[in-house]
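What follows is a set of notes on a single structure, which appears directly below.
Apart from one protein chain that is not included, each protein chain of the complex appears where it belongs.
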Amino acid sequence: MADAKTNTEDYLQMYRQMVRIRAFEDNANQLYLDAKMPGLTHMYSGEEAVAVGICEALEVTDKITSTHRGHGHCVAKGAAFKEMFCELLGKEEGYCRGKGGSMHIADQSNGNLGANAIVGGSMGIATGSALRAKMQGSDDVTVCFFGDGATAQGLMYEVMNMAALWKLPVIYACENNGYSEYTKTDEIAAGEITARAEAFGIEAHQVDGQDVLAVNKLTTDLVQRARKGEGPFFIELMTYRYHGHHVGDINRTYYRTKDEEAEWKTKRDPIKLFGDWLTSEGIASEDDLAALGEGVRQEAADAVTYALAAPYPDGSEVDMHVFLEKT
Amino acid sequence: MADAKTNTEDYLQMYRQMVRIRAFEDNANQLYLDAKMPGLTHMYSGEEAVAVGICEALEVTDKITSTHRGHGHCVAKGAAFKEMFCELLGKEEGYCRGKGGSMHIADQSNGNLGANAIVGGSMGIATGSALRAKMQGSDDVTVCFFGDGATAQGLMYEVMNMAALWKLPVIYACENNGYSEYTKTDEIAAGEITARAEAFGIEAHQVDGQDVLAVNKLTTDLVQRARKGEGPFFIELMTYRYHGHHVGDINRTYYRTKDEEAEWKTKRDPIKLFGDWLTSEGIASEDDLAALGEGVRQEAADAVTYALAAPYPDGSEVDMHVFLEKT
Amino acid sequence: MRSITLSQAVNEAIAEEMRRDETVFLIGEDVAEAGTPFKVTSGLVEEFGTGRVIDTPIAEQGFMGLAVGAAMTGARPIVDLMFGDFLFLVMDQLCNQAAKTHYMSGGKLNVPLVLRTNLGATRRSAAQHSQSLHALVAHIPGLKVAMPSSAYEAKGLMKTAIRDDNPVVIFEDKLMYQDKAEVPEDEYLIPFGEAKVLREGRDVTLIGTSSMRQVCEAAAAMLEADGISAEVIDPRTISPLDEATILGSVKKTTRAIVVDEGHQNFGTTAEIAARISEKAFYHLDAPVIRMGAMDVPIPFSPALEDLTVPTAEKVAENARRLVAGELIHAL
Partner (left out) sequence: MRSITLSQAVNEAIAEEMRRDETVFLIGEDVAEAGTPFKVTSGLVEEFGTGRVIDTPIAEQGFMGLAVGAAMTGARPIVDLMFGDFLFLVMDQLCNQAAKTHYMSGGKLNVPLVLRTNLGATRRSAAQHSQSLHALVAHIPGLKVAMPSSAYEAKGLMKTAIRDDNPVVIFEDKLMYQDKAEVPEDEYLIPFGEAKVLREGRDVTLIGTSSMRQVCEAAAAMLEADGISAEVIDPRTISPLDEATILGSVKKTTRAIVVDEGHQNFGTTAEIAARISEKAFYHLDAPVIRMGAMDVPIPFSPALEDLTVPTAEKVAENARRLVAGELIHAL
């Protein structure tokens, strides 16, 4: 594995954040199965090294935009479980007071500009955030997360063109998990994804999205360069989602094999790979990691219990926040 | 100059079509200056070799889609002056019964699916026409004309992706005249235009758009290959518009120099270049060409006279053609 | 008669028309093997193949544009737009291109395509997956807009839409896909611009589009218990709108409530209420009441979302006030 963050604390923070995402998702899935969650949700499990490798290369003041599969980005950018589960359940204490739900979840105070239920819908927002940073003379960087499927949206090319022309500090992070809903990426993406960015003069990289250190090292480098005005950049992160497209997508053998799923889960699990590296490097013992995992899972369970008991917003909130009217 | 069409008649037909476009535009411009034309229009003068080189490589059953700068494509695909001038003046005998005007002009019976006032707006239409041809098992090809400015529209990337995935018989013809309204192409297009098509696995070519034989040779080749299922293709045609962005754009030194305009008009005029070649090759004498030009200009003048005298549509037509209702 | 679900009804309509006319094809995201997320098109690819049931990349504007081009050159595409909220992505191709081509070409070209999509909240899908945007489309000349209120209507309207020579947008209610209704085995078409009177009544006319038809029917049942006789009308298409049937009813009952799941402001209730108020003016005994969805983005939280949509209780309550001669807005 590549080396990026350079001290034990950083390594363990990355590991913890990956475990936190997994724990969050396991609980979210269970809430769905128990019919305790309103609506549907899209699980991030399997892709943890992407969100964590990238977000650990960012400062709180840096911005991200997220997707319909947004819990991972939200956790990685620093969100707390309680407010997240409350949001998932439509409770008043949720980050969005229950108004957003899974597809719009965001800890805005950590620079998360929001998950987005329109595939590709946040590409302009991310690029505009970078434009704002540049206009302000701040050195904030914005990372735009999106899936392989989103590369089919024309908006991406419109904003990459402007980002390239104006050298904006934005990093386009394409999470290529091999599928766009129930369709393989090959069937919906002609040519090469990185070439599409390069055609606009944007430097593009492909990286193993299961290797958190590789992701983190590349991103750390690109973030620094983007702060100096060398952006924009494009990263294609090769990864995999363990669950169905959404929690209700159970029978999926018609579009991908169980073998394929098993292969990724057993041989390319980002948490396991990184855990193995941590122990083999002597940074942590297996017991340390187990204890850490236990703690995280307990924290998640407590947050779920809290959120389940938490109140819904009062009916009077229904027409609040349509407009911001300062008085 | 490159060689494509191989007999005298074909050469003279190309020459005549270029002269016809120029004559049409000179008259259109004069109608505007004389305040006899409603609204504005965008002149094609200077770009004749593009439309003619391409359309002479097509059959009547092949389709084209056109742009706001669409008179040239319309003439090149086979339209008659009378119906065109009538359309330009909003008269009943116009191709669109006066409802379309300059920006929607089209001789539909020759496979022109219409000029379009939305920049890039016809890219889906052209690609869909190619999809239809493929579904039908016909070997018709569709050419999509658009400007360099239109490459900024996301729609282009959405449809190129599908055209490439499904190997559709469509040729994207980018008329790069160096400007998008009042802005140089460099300022609004990052990277390389042909690379953008190549990124989707589409074979792309750049060609001198002032050399009608080069354009025709390349297109003839690509059309044949597209008929065999080897499409889609992309062509960037380097050209220049002599007039302003539209007829009212008179003072344009703030965005381009008079020297630049003079340089193109005197050294790179497609009609002059081709005329010189025709005479030097002994295909036609200077007198032949002069007589041809005279004939065309007379034809245009007659059509203008006719159109000016032609009646407007009756007021009762205003709510006809909202829907097609067969009875 | 057999009962089938709305989903099956749509599926049958498409299959029958594809059998009947080889120029008909289906295009959209995951319409083939996956049969759409709502499983409405399952089985079609097996019968008609991937050449006529076409999975696309996530490029709504793009495949909408393709459909316009294919329609202009002789095909009859059915475009599947997974959520009505994605209409915002295809508006240019739909409203600037498809809707205007016949007119702009002076009648030379036409665009026979169907855009099938959906509407409806209370599915806990939040603001970008819950909108009912039919009023926007109905505002554009050159487009027809159908809103099936049951499996029966869904089949008959879909078949008519496919045979129509113009662009038609059909909004299905995404919560109704599993709802069953009696649907004849024999072929039938439902003409556009013909409202259906679902229940005759004397005292008040309830006009409900799409699933608001059920809301109105439920309200009518409640009102019956109170001795109030409500007439219930489903316009079925809002463009064209069957003004004659609606006005005829209101002239008889002298009172009307218009119920629709789109936002109330500048929405469908405005158009229908304005027409009634103008053209049945001398017959009205009370103001026409509009009941649209609240003018707020649809909230995710069930505690809030349910408040945004008209309910049978509220419709009935308003009807009682009307019939009681209460002076609504009298100040």
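List of remarks:
We call the chains A, B and C, going by the order they appear; numbering starts again at 1 in every chain.
By definition in this document, a residue touches a chain if its C-beta (ideal position, glycine included) is under 8 Å from a C-beta of that chain, and two chains touch if they have at least 3 such contacts.
Keep in mind that what you see is a predicted model, and the values were worked out from it rather than measured.
Touch, as defined at the top, links the missing chain to these shown chains in the whole complex: A, B, C.
Here one chain is not drawn; of C:L89, C:L113, C:I190 or C:I233, the residue touching it is C:L89. Taking the complete complex into account, B:S180 is the one of B:S66, B:N110 or B:S180 that touches the chain left out.
In the complete assembly, the contact with the undisplayed chain comes from C:A126, out of C:I14, C:L109 or C:A126. Where chain A meets the chain that is not shown, the touching residues are 63, 65, 94-100, 104, 106, 108-109, 113-114, 116, 118, 121, 123-133, 135-136, 142, 154-155, 158-159, 161-162, 165, 320-326. Within chain B, the residues in touch with the undisplayed chain are 38-40, 90-91, 96-104, 116-121, 149-150, 152-154, 180-183, 187-189, 254-255, 312-313, 315, 317-319, 322. Touching residues on chain C toward the chain that is not drawn are 85-89, 91-92, 94-96, 99-100, 103-104, 126-128, 135-136, 138-142, 238-239, 262-263, 265-271, 273-275, 277-282, 284, 286-290, 294-297, 299, 327-330.
Operating definition for what follows: only the chains that are shown with their structure count from here on.
Centroid distances from chain A, each centroid being the mean of CA atoms, peak for B. Taking the mean of the C-alpha atoms as each chain's centre, chain A and chain B sit 46 Å apart. Work out the mean CA point of chain A and of chain C, and you get 37 Å between them.
Between the Cα centres of chain B and chain C there is a gap of 41 Å.
Shared interface positions of chain C, i.e. residues touching 2 or more other chains, are given as 56-57, 59, 61-62.
For chain B, the set of residues touching two or more other chains reads 154-155, 158, 161, 165.
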